[in-house]
Structure formats: C-alpha cells, structure tokens
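What follows is a structure written as structure tokens; I'll ask about it next.
Complex shown without one protein chain; remaining protein chains in place.
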C-alpha cells in the first residue's frame, strides 16, 4: 500500500480494535498489525466482563464508567453477535463483617457515580433463585455488563474499516534520526506511519523495549472453568463473593481465587478467575481449578452435579499499580501505549480507544490521563513490586 | 489369560427407553442395546432440535448423550446398560424442564 496511514496499531485484541475504531471515527487512517489472529491473546481468554462493581473510586473506575457508557452506544451500532448484555453484577457477602466492608466500599463507589443497591439477605433469592442460603446480604450493580470478547474485538475491527495485517509479527520499531517513531518492521516489510500504538497487552513490555523504553507489563495468570450447557436463567447476574475485590487489588504473586459465576447466551456457565504471578506457565493448576469449583458450588450448590467441560487460562497484562498505560509516551515522540489493563481490558477497551484517538489527534482527553502516564515507572527499580 | 470356564450364554435383561422395553445383554452399552432394538436417535440438539444418536461410538464425540435414570448427558456408547435402567430421549441441554 502506498498511502501512509496516520497510525500503526500493534495488537488485534479488543484494545487494539477499540483504538482502531475510535481513531477511524476521529477521521484517522490506521493499520492494525498482529502476529496472530484477531483476539488470539488475552482477549480470547477473557470472560467479557464489563465491570464497575469491582473497582474502587479512582482513575480506573473513571475509565470504567466512561466505558460503560461507550459500550452501551457500541451495542446499538455493532451487530448483536457481540452478545452485549446489561445483566448487572451481584456481589454477595458471606457474613456480617464482609457485608459491612462491602457497604463501605459501595458507598465510595456511589459517590464516584456508580449505581449500587443493597440487597438484604432475604431478597437475594429473588435475584438469584439458586443462590446458596445463609448469605449475609449483597449489593446489586446494574451497570455491570457482559460481551463476547472475541466477537466484540472482531466487530470493532471490522467497523473500524482499518487495514488489518494478521499473521505478521512486529520485529522492530522504526525511528528517525531524532528518535521519533516512523513505523514498524515486520518480516513482510516495513509499515510506515508517524505514530505507533502499543496495544500488545501482556506482551506490551516487549514492544516497548523494541522502541527503547521500559514498560513493566507482566503476566498474571488466570484460569477459567466452563460448565456443560445449562438452561438459560440458572445464573442471571455476574455473581461473586466480596473477597474478589481484595484479590483484584492485591499485588501478591500467590494464587488468589474468588469465583465470578455467570451464565452465557450459549448456555455454559463461566467460573473465573484465579490470579497468580507465575510468568507464562501454561501447565494446568489443579489447585486453581479446585478453588474455583469449590467457590462456585458454595455460591450455587445446584452446580455440584454439573460437569466442567473445559478449562482455559489467560495471561492478564499486569502493571505494578494495577492501572493501564494509556496515551503518548513522552520518551519517544510518536509512540503511544494502550496496554496493561490486567483483567479489565475488555471492559476498559472503548474508553482506552477514545483516549488514544484523542492523543493521536493532539486533542484534550475526555478525562484526566495523568495517573495512566506510560513513563510513570521510570523510577521503579528491579522486582520490588 | 485363558478362558477355561465354559462360556455361559449371558442372560438378557431389559431396561426402558421412553417407556418402551428394550432388551440388552450384560455389559452391552446403552447405545448398542438401542441399536439392536432399531433405535438410532435418542437426543435432540439444543438449537435445531435435530435427532442424534451414536456417531463415534467410542466416547469421543458426545453425540450419543442420553438421560439415564434422571441424570442427563451420559454417553450412551460408554455406559453399560443395567437391568431396570430408565433411558429417556434427551432434549436440549438435558437440564431443561
């Protein structure tokens, strides 16, 4: 192709696709390049969670709230195959102490604009008829939603009308004499552009390194269990126990688990996910599966006799402070980042795309991107975090 | 191993399929007994409602899922038939009511 696009986006996961979509909507031409297929990395291993419920007030919640609005718009535009469903999240507390903590947490969220409703113990059954008895209570988060992540990425990419190059691995970032980005190198030739967007998710550190900068994205492994197909309505919301929130926020390398249980339009129930920092280890952890199964059957005893037909894992792109890196990299002119969303990439993709599009156009972003600056780890040394 | 013992003709027994009596031999799978009774389908698919029965017959394809004694999604090609079993055509997920 002779025409030089305004930007090359590296990564055809949901974040890269959303960047392409919003850039294209802003009038920019983009080329998307990926070493594999659409959604072949962490997007394809995701559950499609669009959650506000698990985020405390702060920059990530602001991103999530913006995304919530954008996903709602996208659901009107994109085909129904993306399976967008505003099913709501139900966070349950096993005992009084957990309920008190959850109440405090929800109060902070409500102040930041999250819709929350406390559900007394005796009303939980109205929302989830198969929920275990004996829970102390819970909170309903009507804004929590779900999409089919791979399909959402593919449809965003298609709607972006981008030039998509799949099966091409980026092996270098091209810079000019002054150090500014001018494209990427692939085995099939150079792709020239004045801007390069790093949307490579868990592999974001490697691409940053190709551009000569440090971005400490690490993998945090998660397992998901998938049941046999079940009748619709067996599990109606995204249901999880309150300790999930502590796990998400934790930086511990140890195995953590608190099952989020949810039904899908296909009938299977998804149970996920664990969190563990073990590098890119692909071997099955029976302990991870044991905990997921134990927690899911504790929440929904009806699942005990149900069989898991599949287990899979993904590697969340984890940054030390649990926030993604979004926007221009001040260290290399023309380099932009959109990675490090940990387990929230599907949910945060549209807001990320919108912010990146604004940055590419040099416009003011719709929210404060200060805490998301890609160079914020420059002072961090070694493996302390 | 030698088969020293004289081979006794195994005694057939019966189970029911959708209320109909089906004869089986000891150790015969539910699927084999159904085939012997001329029955080739005992499940309908979740989306198209199409009839299905044994296909791979070695436990790989899961097409032969049946509800046996109230438990859905049993592989009829692997499951040995037992006297008095109640086998029913499985609709959809097998968990639907």
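Observations on the structure shown:
All chains are identified by letter, namely A and B, in their written order; residue positions are counted from 1 within each chain.
Keep in mind that, in the parts below, a contact is a pair of C-beta atoms (placed from the backbone, for glycine too) under 8 Å apart; a residue touches a chain by one contact, two chains touch by 3 or more.
Keep in mind that, in the parts below, contacts and distances are computed from a predicted model.
The chain absent from the displayed complex carries the UniProt protein name "Oxidase", chosen from "Oxidase", "Tripartite ATP-independent transporter DctM subunit", "Elongation factor P" or "Osmoprotectant transport system permease protein". Within the whole complex, the absent chain has one touching residue among A:4, A:166, A:255 or A:367, and that is A:166.
Only one of the listed residues, A:7, A:199, A:239 or A:293, touches the absent chain: A:293. Touch with the hidden chain on the side of subunit A covers residues 12, 36-40, 44, 150-151, 154-155, 157-158, 164, 166-167, 225, 227-229, 266, 268, 282-284, 286, 289-290, 292-294, 296-297, 303-313.
Think of the hidden chain as still there; on subunit B it touches residues 1-5, 7, 10, 25-29, 31-33, 35-36, 40-41, 45-48, 50-63, 65, 73, 77-80.
Rule of thumb we're sticking to: only the chains that are shown with their structure count from here on.
With each centre defined as the average position of its C-alpha atoms, the distance from subunit A to subunit B rounds to 44 Å. Those residues of subunit B that touch subunit A in the shared complex are 46, 71, 73, 92-93, 95-97. The part of subunit A that touches subunit B in the complex is made up of residues 228-231, 234, 267, 305, 307.
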